[in-house]
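Input: a single structure, listed below in structure tokens.
As you look at this complex, bear in mind that one protein chain is not there, while each of the others sits in place.
Note that the chains take the letters A and B in the order they are written out, and that residue 1 is the start of every chain.
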Amino acid sequence: MAAVTTPAHAPLGHAHASHADTPHADHDNFAAQLRMNRLGLWLFFISEAFLFGGLLAARFYLWGGTRPELDQNIGLIVTSMLLVSSISMRIAETAMERGNRKAFSFFILLTAIFGLIFMGGVMVFEWGLFPAIYQGHLTPWGDKYGAIVFAMTGMHALHVISGVAFILIVWNLARKGHFSKERHWGVEACAIYWHYVDVVWIFFYPALYLIGNVAHVTH
Amino acid sequence: MLKQNGYGIVVFIGVLLAILTVVEYFMGLYHVGATLLMLMAALKAILVLYFFMHVSRLWTAEGDH
Partner (left out) sequence: MRLTSLGLVRGLIGYAVGLLLGMAVVVVSRLLMGMSVWEAEAAWVGGVFFAVIGFLGGVGALSDWLKWTRGAETPLLHGPPADKPAWTRYFGVDYNHKVIGIQYGVTGLFLLLIGGSLALVFRAELADSGISFLQPGTYNTFLSMHAWVALAAILLGVGGMANYLVPLMIGAADMAFPRLNAFAYWINVPAILTLLLSMLFGWDSGWTAYPPLSLRGPVGYQLVFLSIFSIGLSSILGSLNIIVTMLMMRPKGMSLFRMPIFCWAILATSLIQLTATQLIGQAFLMLSFERTLGMPFFNPLYNAAGENIGGQPLLFQHLFWFYSHPAVYVFVLPGLGIISELLPVFSRKPLFGYRWVALSSLAIALVGFLVWGHHMFTSGYGEYLRVVFMISTLLVAVPTGVKFFSWLGTLWGGRLTFPTPMLFTLGAISVFLIGGLSGPILATTATDLFLHDTYFVVGHFHATIFGGFVFPFFAAIYYWYPKITGRMYDETMGKLHFWLMTPGFWLMSLAQMTAGTMGMRRRIADYDPALGVENVHLLVTIAGFVIAFSILIMIYNLFTSAEIGATAGNNPWRSRSPEWQIPSPAPEHSYARPIAVVGEPYDYGLAGSKYIASMGAGDD
């Protein structure tokens, strides 16, 4: 038997119609696929919630009512960065929903920039990767505070970076003419993924910066 | 129900989140304890889930946005 193909079901929601029999059937297919995609992505979020929840559990298990000495200003600044990035991401998505591609491109790139600033803040100040700029005092191997801070921010940072990559892919596709007002699952997925990463930080921020008394560790 | 899809609501929720974050920060300064801070985080998270991630699209039919 020869290989046969069925029409591509526009994976990321391309603008042009696929080759289904009638426009009506095409619309139904797209709607059904969209519903499945959404549920799938949300299930993925639920799954990841257990990962981040596990990290939080480890934090409370090891630190209890204490926390490391972290620069509060840095905490506030990176947190606001993620917050404004979420706002600009939501604006970008709304722009796409209204067919305003220019605004979309602008705001989604802005989101990526905010995300990168967040990453910069984490790497320079929380991790102290560039001692020339800022002398961090935590190391992953120093004690339980360093270990957990690096584990939580590291796992989160991995998601931020993948989010930025996702943004760049979607931005590039949009630039090439993909997506439309009605069909832009790729944009939607990218947006809610980004917000999800923000939600994670909403829990991590107090867990790392606010809860408990500062512990002064002697080595 | 609040309309989820204007630019206005996005900015409004954004400002609300910012205010909550400041409140949260001061709650931290005054050591209100883990429970209240986590509840505050949950409140912020719900706002994001509902208004930014439009979770309700999971159960409302497609085509009404």
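Just so it is clear, a contact is a pair of C-beta atoms (placed from the backbone, for glycine too) under 8 Å apart; a residue touches a chain by one contact, two chains touch by 3 or more.
These numbers come from a predicted model, not from an experiment.
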Neighbouring shown chains of the undisplayed chain, as defined at the top: A
Given A:84, A:124, A:147 or A:161, the one touching the chain that is not displayed: A:147
Residue of A:26, A:48, A:71 or A:182 in touch with the missing chain, whole complex considered: A:48
Those residues of subunit A which, in the complete complex, touch the missing chain: 1-12, 14, 32, 35-36, 39-40, 43-44, 46-51, 54-55, 57-58, 61-62, 140-141, 143-148, 150-151, 169, 173, 176, 178, 217-219
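Assume only the chains that are shown with their structure count from here on.
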Chain centre separation (subunit A, subunit B; CA means) in Å: 16
Residues of subunit B touching subunit A in the complex: 5-7, 10-11, 14, 17-18, 21, 24-25, 27-28, 31, 33-34, 37-38, 40-41, 44-45, 48-49, 51-55, 57-58, 62-63, 65
Interfacial residue positions of subunit A with respect to subunit B in the complex: 31, 34-35, 38-39, 42, 60, 65, 72, 76, 79-80, 83-84, 86-87, 89-91, 94, 97, 191-192, 195-196, 198-199, 202-203, 205-206, 209-213
